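Each remark here refers to the structure printed beneath this line.
Here the complex is missing a single protein chain, while all its other protein chains stay put.
Order of writing sets the labels: A, B and C. Residues in every chain begin at 1.
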């Protein structure tokens, strides 16, 4: 099965051959590297930019204005913080121009911890991003969703932010992407750039098919009735694994992969909470003014009388960064043990 | 009584004469203008910078590193969005250097709507700011608190963000600041720059006294037992006014002025919610991933069994901006009528 | 709507629009000769712009708008630029990344003054922003005028993007970006120069700096080390020049030279236009008239002294535009203002294929 980075690469290839993508660009996105996570290897419209994030986003906006279809990358979301004004401008151009202009751009950026990124390379970005208007925000937790969400992003005529979990880039999917060869060594030989000299290398793309994950549709990854666990991105597989483990303890968690951060799937979340009466939101962004708190506010607003216990959030500690040494990450980013403990606690509360 | 802008100016004067402020700077902060809201008129350490927000914050950090005590201004918070990385660096320097460095800087910036600022000059910033670590964040709702919070900010050895509500800059206090002359015309003659030529003008400062509002201490502005209303900044006086009006309807609201956004006064808020069982948070930031949602999450977490009704938030609509024409502001930023309606609704819910 | 006079202007414009000649080899751009008729046209457009701005200031004073910011003092170079633009839609034509003092440019291109009055008042009929943005914040897609941003200097970051598409498209279309002198202190100005000079990827961008020696209250020379900011382009080996932006003839020629270079060499150019800021920064500082050279008055003196026109003829131009503007105001104040139903319009674009986003089902 393709890993998440390969899925992104295949989606971009499909985008440039079938969906009108004109430019894929960012720092080290073009040859020879093809992206620090290999996501842009072998793509025909990929090019390298100056080391200037503001220039990257400004250029993407200009390309979109002039009829192109840009997919821009900020190498790590950690470098996007000097561009929030530009994200706002991309997101408000349609509204501010009273519908005259629209901005068909995709911005990809890797997010989260889990790769020993140290204190400044481990940021989550969904909380801040969801506070910026005019963007659709997606975040896959597996390769197939990455493919499907990225095609949906490319096809959309509005700005879409594609957040790729750093810690899952090498994680292999468990479902084939339409057109992907059965054997992953075959895929590797076809689309992964060789390690040494790449001057003569050309990818041999599989015959990929269209597949889209619609925005705003969450996915129930583990059904259950003891409690609802809402998560996404890197924490999602951890939540599913814990849910499977806790089956042995008669804890039946319903784990929901949000997939789209904005607009999120309130219908699915509310229905589940109404069934279980208990909600745990898990993410790894820091906990003050966290997107999970928005989910909780909305759930409290809409499902207050269905709640059997206070809804909880398990998120990153409010510290200036995730320290390099493992002890820091272990104690400031949710770990499977923490998820299990939170689930047990929530179920133990007597209604 | 001094208005909020005058209170800030007096605090800065006290800061440069008594608390070691070495530099007050930003766009149009020095002579002749003394700030677009007049907050920095006549100050001896005030100077004008290039039109470069990143330079302003970087320079402040450098001055703080080199033993100075800077008070920097971003002219409107709306121009701070290309500097979030720098705010993060200011806020993480102490932690990342393992205590070697600390950053004694104050950053002032006007926030919020209410001055027909149109779609990009009406931002609230507390939600995004509270998601950045290492900063203390304060936001006064009246002149005296502005004075007291700003002195506390200046005296603090850590970075402090001072958010001044644009819409209240001209609002007069109802309590004298220690040292302020009784008569406001006297104050005006002493410290307001003349309208025409200012070349020869010198302020005549009153004999100001030290007065500090401690961080993390909220203030109960209207006591009551029907419901708890938590607010701050420009919406606070509106909440108090509505609370007074609704007394006639037997609605006794307890209105809390948070004053410090971070670290906020959980003890006061929780005690009030435990008493009233009902919570309304009012602010004018946009509603998705809003700081008010953090308050609600924490209240739900700690006071779930005391709640008689779902806690509510009344905040700005999730639109790309507050449009210029009044119709936009009226329908996207909470108005007194909206506050009254929300209070009535919350009280009407049968527990 | 007051169409007659202005529509007539539009018809005449067709004659004046610079010719785009597709020769056997490369396409060529041939700017019109600055003859007597064109000099008068330039004057007409300058007056159109000034009269519009003065009407805006009156509107602000009489409560028909909250806030004024605009371009009095920038009519000379602005009108010249507006008449030289290769106007149209898509990368074959020029893209304009303007700022809040660019009314002369869009008016010279043929915009209706009434639309600017609409934005000033914030009516629903405001075609640029539906009453959402400050006055002089344009967005005109058929003419490649991208939305004017409320943030200083960010427009410089977008110009390389449109120019990148023009470079790929070929032809003579270029991207024109304008901004103030103080704003050039933002790193974005330098980003634009850097992105426009990537080796083998040079971009057709004309960058204008309107040097009026002020940023709000701050005198430029107290915060930046040169009155000749165009020379900052030296470090990028970008061709650059300075012109007296109060002189429409000099500005015309400087713009023709710059545009010729950008269009045909497909490389960037930085042009500093020195001009006046005639009513101060904005209504925040009172919008009172400053004692600085007035480009319109200077030009009228010259037209008279060179016998191109008489005082009476020139006055007729003023009368024409003032009449049109006061009629326009009468219309504008009767037009509807935005209401609740307008708040949520245009947050999302619905794609042609109906593939717009799911509206939040919340």
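We take it that contacts are C-beta pairs under 8 Å (C-beta built on N, C-alpha and C of every residue); 3 or more make two chains touch, one makes a residue touch a chain.
Since this is a predicted model, take the numbers as computed values, not measurements.
Student: Kindly name the visible chains that come into contact with the excluded chain.
Tutor: A, B, C
Student: Taking the full complex into account, find the residue in B:28, B:85 or B:257 that is in contact with the omitted chain.
Tutor: Going through B:28, B:85 or B:257 one by one, B:85 is the residue touching the chain not shown.
Student: Sort through B:40, B:59 or B:127 and give me the one touching the missing partner chain.
Tutor: Looking across B:40, B:59 or B:127, the contact with the absent chain belongs to B:59.
Student: Can you work out which residue in C:186, C:244 or C:300 touches the chain that's missing from view?
Tutor: C:186
Student: Tell me where the left-out chain touches subunit B, residue by residue.
Tutor: These residues of subunit B touch the chain that is not shown: 22-23, 49-50, 52, 54-55, 57-68, 70, 85-86, 89, 93-102, 104, 133-134, 136, 155-158, 214-217, 262-267, 298.
Student: Pick out the residues on subunit C that sit against the missing chain.
Tutor: 185-191, 194, 197-200, 202, 221-226, 231-237
Student: Could I get the residues of subunit A that touch the absent chain, sorted low to high?
Tutor: Here the touching residues of subunit A are 27-28, 30, 32-33, 36, 48-55, 78-79, 82, 116, 118-121, 317-321, 323-328, 330-332.
In the analysis below, only the chains that are shown with their structure count from here on.
Student: Could you find the chain whose CA centre sits the greatest distance from that of subunit B?
Tutor: Most remote chain from subunit B, centroid-wise, comes out as C.
Student: When the C-alpha atoms of subunit B and subunit C are each averaged to a single point, how far apart are the two points in Å?
Tutor: From the centre of subunit B to the centre of subunit C is 37 Å.
Student: Touching two or more other chains, which residues of subunit C qualify?
Tutor: Only 129-130, 132-133, 149, 151, 187, 347, 360 qualify.
Student: Which subunit B residues reach two or more other chains?
Tutor: 54, 79, 119-120, 318-321
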